[in-house]
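One protein chain is absent from this view; the other protein chains keep their places.
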Amino acid sequence: MKLAVLINEGPYQHQAADSALQFVKAAVTKGHEVFRVFFYHDGVNNGTRLAVPPQDDRNITVEWSKLADEHKIDLVVCIAAAQRRGILDENEAKRQGKSGDNIAPGFRISGLGQLIEAGIQAERLVVFGD
Amino acid sequence: MAEPWEEEEGPVKKFMYVNRKSPYGTIYALESLEVVLIAAAFDQDVSLVFMDDGVYQLKKGQDTKGIGMKNFSPTYRALEGYDIEKLYVEKESMESRGLSVDDMIVPVEMLSKDELTSLMEEQDVIMSF
Partner (left out) sequence: MLHTVNKSPFEKRSLDGALTHAANGAAVLMIEDAVFGALKGTAVTAKVQKALGNLKVYVLGPDLKARGMTEEQVIDGVTVVDYAGFVDLVTEYDKVQAWL
């Protein structure tokens, strides 16, 4: 089946991102297609490459980047939510006159339309939040 | 070959956006409204449900000056202009909070829990925030 996932919370603060990761891993293992993972609200914080979590625990951002690369999953960070919270790609940093960008590999910044489109195109949309 | 105006439209799905949280205490009310405004451009069949503390999102007379936050409740009035007219509040949620439809900033239809359950079953996609 073609699945889409919406993640409403940032990494570590809530279990949402972890639950979603485990769910997506299980889904692709079963041969389903995870068409898009959309990050909204604090979920955009999953997309920063500047996090340095303790070495003896999981690195949620890196796990997303790896999963996306292995299984061609479209990781989309909502631009409006990202602007509020300071997640930027190179273009956004230039556009907004900020001193740097921080988006992690495999993630892209785009509009809420990508979430609606995911809802339209996927056979199931699963929401992880708080 | 079809003319542009004769081309088939894409699928139309029933989208329901469920709001259960109060405004201002968290950002979910504001940011879920932003989703709905964008959703309007996709010509889908949209229903907005306000239940539990979500009914407070539509309360008239919000004055946010004292908390230093933007009052975004007038934006609910813009939904009609975007052809988003199916706004529902849950009767049990309203009653337990002492609210009536007259307290709401926009016209809403009040549904009982059982009616809402049926409406939810009819949807294709349900988003919660």
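In this document, chain identifiers A and B correspond to the written order of the chains, with residue numbering beginning at 1 in each.
The rule is simple: contacts are C-beta pairs under 8 Å (C-beta built on N, C-alpha and C of every residue); 3 or more make two chains touch, one makes a residue touch a chain.
Just so it is clear, the model here is predicted, and its values are computed rather than measured.
**Q** Out of B:12, B:41, B:78 or B:120, which touches the unshown chain?
**A** Per the contact definition at the top, the residue touching the missing chain is B:120.
**Q** Give the residue, chosen from B:22, B:71 or B:128, that touches the chain omitted from the document.
**A** Residue touching the absent chain, from the options given: B:128.
**Q** Pick from A:62, A:80 or A:126: which residue touches the chain that isn't shown?
**A** Only one listed residue reaches the unshown chain, and that is A:126.
**Q** At which residues does chain B meet the chain that is not included here?
**A** Residues of chain B in contact with the hidden chain: 18, 20, 51-52, 113, 116-118, 120-121, 123-126, 128-129.
**Q** Need a quick check: the contact residues on chain A for the chain that isn't drawn.
**A** 1, 3, 8, 15-16, 19, 22-23, 25-27, 29-30, 32, 123-130
Throughout what follows, only the chains that are shown with their structure count from here on.
**Q** Give every residue of chain B touching chain A within the complex, in rising order.
**A** Chain B reaches chain A through residues 10-11, 13, 15, 27-28, 31, 34-35, 38-39, 41-42, 44, 125-129.
**Q** Where on chain A is chain B touching in the complex?
**A** By the definition above, chain A touches chain B via 6, 8, 40-41, 80-81, 111-113, 115-117, 119-120, 125, 127, 129.
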